[in-house]
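A single protein chain has been omitted from the complex, and every remaining protein chain is retained in its original position.
First chain written, first letter: the chains are A, B and C, and each begins at residue 1.
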Amino acid sequence: MLVVMSNSATEKDIQRVAMFLEAKGFEARISHGEVRVVVHAIGVKEEVDQRDFELLPGVLEVIKVTTSYKLAARVSQGQDTIVEVNGVKFGDKYTGLIAGPCTIESYDQMDKTAQELSESNVKILRGGAFKPRTSPYTFQGLGEEGLKVIRSVADNHNMAVTSEIMDISQIEMFMRYVDILQIGARNMQNFNLLKELGKIHKPVILKRGLSATYEEWLMSAEYIMSGGNNQVILCERGIRTFEKYTRNTLDLSAIPVIKKLSHLPIIVDPSHATGLRDKVEPMSRAAVAAGCDGLIIEVHHNPEVAVCDGAQSLYPWQYDLLYKQIKQIAPIVGKEIV
Amino acid sequence: MLVVMSNSATEKDIQRVAMFLEAKGFEARISHGEVRVVVHAIGVKEEVDQRDFELLPGVLEVIKVTTSYKLAARVSQGQDTIVEVNGVKFGDKYTGLIAGPCTIESYDQMDKTAQELSESNVKILRGGAFKPRTSPYTFQGLGEEGLKVIRSVADNHNMAVTSEIMDISQIEMFMRYVDILQIGARNMQNFNLLKELGKIHKPVILKRGLSATYEEWLMSAEYIMSGGNNQVILCERGIRTFEKYTRNTLDLSAIPVIKKLSHLPIIVDPSHATGLRDKVEPMSRAAVAAGCDGLIIEVHHNPEVAVCDGAQSLYPWQYDLLYKQIKQIAPIVGKEIV
Amino acid sequence: MLVVMSNSATEKDIQRVAMFLEAKGFEARISHGEVRVVVHAIGVKEEVDQRDFELLPGVLEVIKVTTSYKLAARVSQGQDTIVEVNGVKFGDKYTGLIAGPCTIESYDQMDKTAQELSESNVKILRGGAFKPRTSPYTFQGLGEEGLKVIRSVADNHNMAVTSEIMDISQIEMFMRYVDILQIGARNMQNFNLLKELGKIHKPVILKRGLSATYEEWLMSAEYIMSGGNNQVILCERGIRTFEKYTRNTLDLSAIPVIKKLSHLPIIVDPSHATGLRDKVEPMSRAAVAAGCDGLIIEVHHNPEVAVCDGAQSLYPWQYDLLYKQIKQIAPIVGKEIV
Partner (left out) sequence: MLVVMSNSATEKDIQRVAMFLEAKGFEARISHGEVRVVVHAIGVKEEVDQRDFELLPGVLEVIKVTTSYKLAARVSQGQDTIVEVNGVKFGDKYTGLIAGPCTIESYDQMDKTAQELSESNVKILRGGAFKPRTSPYTFQGLGEEGLKVIRSVADNHNMAVTSEIMDISQIEMFMRYVDILQIGARNMQNFNLLKELGKIHKPVILKRGLSATYEEWLMSAEYIMSGGNNQVILCERGIRTFEKYTRNTLDLSAIPVIKKLSHLPIIVDPSHATGLRDKVEPMSRAAVAAGCDGLIIEVHHNPEVAVCDGAQSLYPWQYDLLYKQIKQIAPIVGKEIV
């Protein structure tokens, strides 16, 4: 930690900071610059709140120089984490693909969609059984019945399954039906849930919260990893900004940044980010060109009758076209779609 | 719902929209303006997604004209909701006060703080037993032991208790110790938790999410109310913006806006919003001057040794001074502090 | 400047940073912490771009510890700046008031409004002659004719005049008619204009840009002050956030923050911030309760027929009522309205 003193700090102010630091267990090292004095606090104390120092007389600013995430940090391991499910790889030089409808509506809907997707080489099927809806008056998902449907359909097409979990009480149920558990943006800081998912042995897709910084996102991954589960896939799905024309603002810069800060794979959800089908294709191609480790895309065999989020779902033929485009883009940026 | 057609929409486009609306169960009424045609969809269908219409050829924009919150809406009842706990009232012409430390650390700490606060007429004590911390490596609260402490201390000083609940599994425990349950900003859209709190018979403080719009916030209140619990207190605690000098940006305009849209009381948490003690006082006074229905303020008998968020906690003497100031401001704006 | 090295930085990386710093004219002082090494760059070089160091191998982060604003900084002078115009004071313990319509429409309109305002003790009249409008197809103001009108009306009522300047070419004209020049939010970083206003001898109201940080705002004040004009009044008028219900989000925390960072007076424009009349009153009271040094409020003798922004203009009787309320609030927070 670095405590930067203000121009007008007195010698007494500096000594007070040093003493206060030592009382908290740090070694205090004072460095005089041309304009400012900086006190370097040597030591790592998780519980220290830097604002306690900001309030001391003569202090201008306090800067933390240790990151709070450790296991998720790039420096913690020599190479990129690769998560592999059903032969699909996410991370390092691999770009994995996941597709399926927003919501599990019926066996027939899932089967038709899966049939079409399997022709485009999709090996991981997505679909929501428990839906976090802003309004209590809208469809909340089929529940366990939905999980049974997606499992059965996926088995028939040799696919793996991913679906969103909303509550700790659902973990046991999800372990029976699902291969990759998803944590939605609204639950990115549901710390009790994260801790429990640290104890399971299945991969977790952790979506970025609507207004979460990169650091907070990695800290949430750390919650899972510190419990013993290293199979975390980060998923950028748009952030909230002043621009309301698109549902959210897809932050593709997250790709190179996360790859610098962490060894974890980062995938992109262009469907929730943009909210409209005609934006999904260009943004998917852009994500691959930026070097993402995967995509999760909403596809419905007949979006016009979809119960939920049909407007952002691709038609299967659109997905197929997109698949062919990104297969060409990936090798240009040194990636492989398997 | 209103479907606004673009300048270049053809007669066929307009007819397609009308037919599509009728297929969804609406009556379609077409109105020709000087530049644009507007199709008014008569009827209310919760499940209709307006984006399905935005994607039809010739459509410029689709506008929902019904609000999704009903019970929380001002029009749903003739007068302001007043929540009363231990003689303290929130809502209508009353401004209620809640104070206490961020975290329950020990019996001694709670007792000393409560003793000082009772001298400033505080009748509702706050304190966290389960803490939602960004990092898994920091103190996570005393848990049930903490709830026992705050209950016991509050009883000794004739105070009521409020504390933050983080998970459905804790409801039964909280019902034993706590008079008002708090939902933190990170859980504002933990819909499963909201639904369960709709079934209890105690007031709930619902904090605004870091990037929640007014409408989403009221929709979350609606989740609780639709379960049968009308005792919801909304709490503004700052939103996330580009400005990082303060921890969050306290949005005091929420006060007059929420009072226009809803009958529910709105209180303000200046401690979490600003994150620094010297900003808590001016922002508390500002909130009262803007007509808020209450304040929840962090106070610690000795902030310098607080385990958590000491930097934003007032000293008891500061709280007392602030109390005297807001007692003077309230009547100027037609409010009463009881 | 502080260069924080990453965990994985080698001794060679550290030496490279030190050498690079010395090449740029700094003295490099290396400090070894428990986890990280920090290199303290001693010296002040305006032209150095900290990102040049961020790109060096092994560097985690680079932190500037000198603020770029000097004359605007609190430490640059012993006491608060007080700007006085026509007996009205802004700054230190004084809260000054400015009122008038958004736009100068006619002599009759200005005269009627000024007549009413003079009865509420207003001594500085506002009104726009050149309007920065988002659309080229809307009314752009009366121009110089408007300035003549406001000057003449103000003289008749013993008032001073403030109006917004948009371009360097207008300075000479404004010097003839106006007592305080306003720089609008869109021009906060029109550096050529700021430089020229540094050469005049009249006070300048500098509105905060829609997405300007506190530091950028103070840097813009520095542009004016470094030219020799110290009479700068900062004006908070709302920032752009994700919340669109209000026109902008009024950031009242700016008041205590700016008062900590700078000696310059800070006033608030609640009319542009909220955009609706019924929000102007509570936010004006809140601003005074938070300790602002002044208010600039839109008032029109007949808002319903106002050419521009009538919706956010108070009726004169509303202004009078508000004036009476804030006269009572100011002394509670140690301020005086003169």
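Descriptive notes on the structure:
Rule of thumb we're sticking to: a residue touches a chain if its C-beta (ideal position, glycine included) is under 8 Å from a C-beta of that chain, and two chains touch if they have at least 3 such contacts.
Everything numeric here is computed off the predicted structure, so don't read it as measured data.
In the complete complex, the residue from B:4, B:82, B:171 or B:338 that touches the missing chain is B:4. Among C:231, C:262, C:312 or C:325, only C:312 touches the chain left out of the display.
The omitted chain makes contact with just one of the residues C:7, C:76, C:152 or C:189: C:189.
Against the chain not shown here, chain C presents residues 46-47, 49, 51-52, 54-55, 68-69, 132-139, 166-169, 186-187, 189-192, 195, 210-211, 216, 219, 222-223, 226, 240, 275-278, 304, 307-312. Summarising the interface, chain A meets the missing chain with residues 211, 213-215, 239, 241-246, 249-253, 255-257, 260, 273-274, 278-279, 282-283, 285-291, 325, 328-329, 332-333. Residues of chain B in contact with the chain left out of this view: 2, 4, 6-8, 29, 31-36, 38, 40-44, 60-61, 63, 65-66, 73, 75, 211, 240-242, 244.
Assume only the chains that are shown with their structure count from here on.
Shared numbers divided by all numbers used gives the overlap of an interface; between chain A and chain B this overlap exceeds half, so the copies present the same residues. In terms of Cα centroid distance from the overall Cα mean, chain B ranks first. Chain B and chain C have Cα centroids separated by 31 Å. The mean-CA centres of chain A and chain C are about 38 angstrom from one another, to the nearest whole unit.
In terms of their C-alpha centroids, the spacing between chain A and chain B amounts to 26 Å. Annotation for chain C: residues touching 2 or more other chains are 211, 241-242, 244.
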